[in-house]
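Have a look at this one.
Note that one protein chain of the assembly has been removed; the remaining protein chains are unaltered in position.
This part shows chain A:
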Amino acid sequence: MEYSYVFLILLLPFLSFIVLGLAGMKMPHKTAGLIGTLSLGIVTALSYYTAFCYFTAERGVDGTFATMVPYNFTWLPLGVLNFDLGIMLDPISVMMLIVISTVSLMVHIYSFGYMHGEKGFQRYYAYLSLFTMSMLGLVVATNIFQMYLFWELVGVSSYLLIGFYYPLHAAVAASKKAFIVTRFADMFFLIGILIFGFYTGSFSFSFAGNVVMGDGATPFIPVDVVRAVAAGGFIIPTALVLMFIGGAGKSAMFPLHIWLPDAMEGPTPVSALIHAATMVVAGVFQIARLFPLWIEYAPGQMSIVVYVGVFTAFYAAAVACAQSDIKRVLAFSTISQIAFMMVALGVCLPGHDGAVLDNHAQLGYMASMFHLFTHAMFKACLFLGAGCIIHAVHSNEMSTMGGLRKYMPITHITFLISCIAISGIPPFSGFFSKDEIITACFAYSPVVGWIMTAIAAMTAFYMFRLYYGIFWGTENKELHEHHTPHEAPLTMTIPLIILSVITLTCGWIVNFGSFVSASGLDYEIHLDKQIAITSTVIALISIALATYIYKGEKQPIADILYKRFPKLHRAAYKRFYMDEVWMFITHKVIFRLVSTPIAWFDRHVVDGTFDFIAWGSNAAGETIRPWQSGDVRQYAVWFLTGTVALTLVLLCLL
């Protein structure tokens, strides 16, 4: 099979993780960084080559790209079910390979500058390699269980990287929070997988359609949906919704979003890679992967995805308007944008004329994947830009910034490009993907369409509030005189330039719909003029509003608004007290009503039983210990007495 080299895409980052993890401490920083970056450079080249081969290959007879499975083997035979490992290439996984390898490579290069001289530099690169390996494994998984395996691995690497600055208490707390919240959600994912596997008899993505197996690859066991439906119509929807809860945890959907803002305690390039571009879209990817099942067997349950997505998008956008920490603003913006992708998947409608998959009814699928792609690029660029700014002023707070455009021209321009892209102004990439999402929403319901348009306007507003707050606005002259901000080194600005070029061009240079679409058929993206103009005008109005409020040296309107609505501002700043609600639920309700009695039972009943047994044996031993006196004559007396006693007993008995 022509794709037999793809195992290298997983193997190389893994090897670099092993090498850096075991021998990294003995290497100089530069060597360790070069090993990580070089292996990732090769992976990126391979990914691009794979994508090139895959998308330039002939389409099949049915007009779709064939799903290639170069490798698949049974890892654990579990009786009837099998746990396979393998590599599967289809349009979305190939697209994800490009996204992950590109952003990861940019982050690897950027980290040379950002992490320069940091203690644990080698460890950092080892973790980055581990993360890249796991994320690539997740997207090329041939079955849900393999996806789950790598899903947990990305969770672990995310935990390790958030807690990278482990001497800081906040970083440790944030990493624990991220791990626990996502693990809690993953429990539902696992239950969903088990229900699904139990009733359909297979974990494989065999419903992908047009599957071509490589030589020696174990064939997929077909997913027997008919049997599952016969066992109960609710089974497949239940399994899918449980899996969606897992995805919502990873993708920071309300109310499981609480870990993502705190995850910003990690190094900024990590936030760009894991908590903006790749790992957090795993939930979106999961739904896209299972999309044929959702649309055919659980179309009604897709409205859950829509409601969760719409609410999360609105909530996160509202919170982002009031945050003062630039990374937190970006974190909430990420949550909001991922919610856009979720909504786009949820608003897909059943196909026309009895077809299950239909490009027009399921425009949202393409829109979601498109937005995932463009968002990964511009959000990574924004985060890396934020990293440059933090590098320059040594703080995350907007109050230490302002007027930075004079000091950091490259960062300023690239940040501006990404801000315009996320706001949805043509011809930047964000415009095209967001426009498709809003078109899909209008087709689903005008209400959802208008809400999403409004949230897109909020996006433009808070992004430009951030932009003006950093680069214009009130300059913190005192601080800047004391320590003049300077442009970041080349290793940090080159990734910014590359990402912003991609952001500028990837919307209109290629037709994304001919690579990824719901049915796999070629789909020509065409803009709905009315919607495109409306959303552009609304975005421009919000940008103008942000300019009017935040651009000036003095910001009278912002101050008036702040004085008029102090409670609202406080609530938004405190993220509408969601963390406090969770703290209440966990500490006051779960800990007090469930954990405390269980702990009491464990301490007093379970431990008590064993403590008693141990104490009893100990006491018995202490009691008979003096008998072992070491005095031979005493033993002889005992022996004699015993013999006489035994004899007497025997005499009595016989």
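Please note the rule applied: a contact is a pair of C-beta atoms (placed from the backbone, for glycine too) under 8 Å apart; a residue touches a chain by one contact, two chains touch by 3 or more; residues count from 1.
Quick note on the criterion: contacts and distances are computed from a predicted model.
Student: Considering only the chain that is not displayed, what protein name does its UniProt record carry among "ABC-2 type transport system permease protein", "ABC transporter ATP-binding protein", "DNA2/NAM7 helicase-like C-terminal domain-containing protein" or "NADH-quinone oxidoreductase subunit K"?
Tutor: Options "ABC-2 type transport system permease protein", "ABC transporter ATP-binding protein", "DNA2/NAM7 helicase-like C-terminal domain-containing protein" or "NADH-quinone oxidoreductase subunit K" considered; the missing chain's recorded name is "NADH-quinone oxidoreductase subunit K".
Student: Given that one chain is not shown, which residue among A:V226, A:V632 or A:C652 touches it?
Tutor: In the complete complex, the chain left out is touched by residue A:V632.
Student: In the complete complex, the non-displayed chain touches which residues of chain A?
Tutor: Those residues of chain A that touch the unshown chain are 628-633, 636-637, 640.
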